[in-house]
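Written out below as structure tokens is the structure these notes cover.
Missing here: one protein chain of the complex. Every other protein chain is in place.
Entry: subunit A
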């Protein structure tokens, strides 16, 4: 018997579902006991030559069997409901902890690992919660009950059966630690393989052109074999459990039979009791066998538990589970929606350095950007422009300094951003454009696309705005993606617009259009643009130069 604390706590959060699945399981089990009694009765009736009793007992057996069918169906419904709710809660928390800004700068995290944990890892908990947890309670309640019944009929048989049940249930705990350790290895290998598989699928075009398909294959093969070995090791320790259980069950049944035979030969009890001892002896092990079966069906899924625990999937119940969005959820939603317009964004004395590095990327930076005119930032590659954007967006926390919008702290939800390599979601163009749900109908989409200079191309697509975009927008050209991202940012109607090299993927004519649009947008929003294109800097009154972590007014 293996007790996985976090999953018991999760199950206990749904007491009604847990109680009903346990109660119905016990009801189904009690029909087995009733049936054993009825069979013993029928056999002794055959022996005693009482045809009336035989018929009646046989009818009773069938009636009990029908009752059990109904009870087990109800139990299955309750139990899988419990498993489903736990899965939902765990996945919700795991997803929440995956979508955090810290991931943006963490070179150790891998998307395939998270994919595996959130998908297969969370699904793996279902078997334990919906099957194993009720089965443990059943063992705890039903086995002592049957042993007590047996003790009334044949104390020695009861003693034998009790010993065997204890051995079957607690024997495997002797190597619990080993199972846990091997489980950890198994999940590590699964995650590692999953990460490599996803990365190679995403980068297959690159791998093929690099001629690295066979090299990647070798790497994956090594990972796959490591997973196979780890799985075998977990399986073997799990099978030892099964073998011990089986030994105890069969041994216990034979022992009960021996006692029954001895009783019958010595001639004390009536035949019905002998049969009953035999049948109850077998029934006492039914919960144990079920426990073992469910263990076998679910133990691989349990290896993900430590990994899920690490990413916070079993954290305390958060507020949003009860009702309403999380604190960050307020960004751009509901009552806390961003102000439609703001006059001035001011950053003062900002400093930042990446952990483990020796110097500041941004140091003592001051920045003032106003509504009414376009602000531009220039600076060489690697001068910290992306870091500055991440600080403004709140993806990084500055070591010193403040960023304020009209005198209050700037929030992520105040900013619409067009990054250098924008990513689109798999879905339609429309869904990608109106990502925040703030667009006011088709006309708004058309306006934004025209302003971003991408309208004609979108109209030329087979299904217009309803055309499906492939993963990460790879079915569109880089320039199209960039302009769609600009349209998306315009549609978010946020008071601050950050654009990173908005014209880099555009030809000269289109670039001029986009810059004109930005000038127009800057009339009622604060627009900050990183750019190096001289054509984009025409007519920009405020050009700032980012150098060694500071901003200086540049001569245009």
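Note that in this section contacts are C-beta pairs under 8 Å (C-beta built on N, C-alpha and C of every residue); 3 or more make two chains touch, one makes a residue touch a chain; residues count from 1.
The working rule: contacts and distances are computed from a predicted model.
For the omitted chain of this complex, the UniProt record lists the protein as "ABC transporter", which is one of "NADH-quinone oxidoreductase subunit NuoF", "Aspartyl/glutamyl-tRNA(Asn/Gln) amidotransferase subunit C", "ABC transporter" or "Phosphoribosylformylglycinamidine synthase subunit PurQ".
For the options A:235, A:344 or A:446, the residue in contact with the chain missing from this view is A:235. Only one of A:11, A:169 or A:417 touches the absent chain when the whole complex is considered: A:417.
Residue-wise, the contact with the chain that is not shown comes from A:250, picked out of A:250, A:309, A:341 or A:548.
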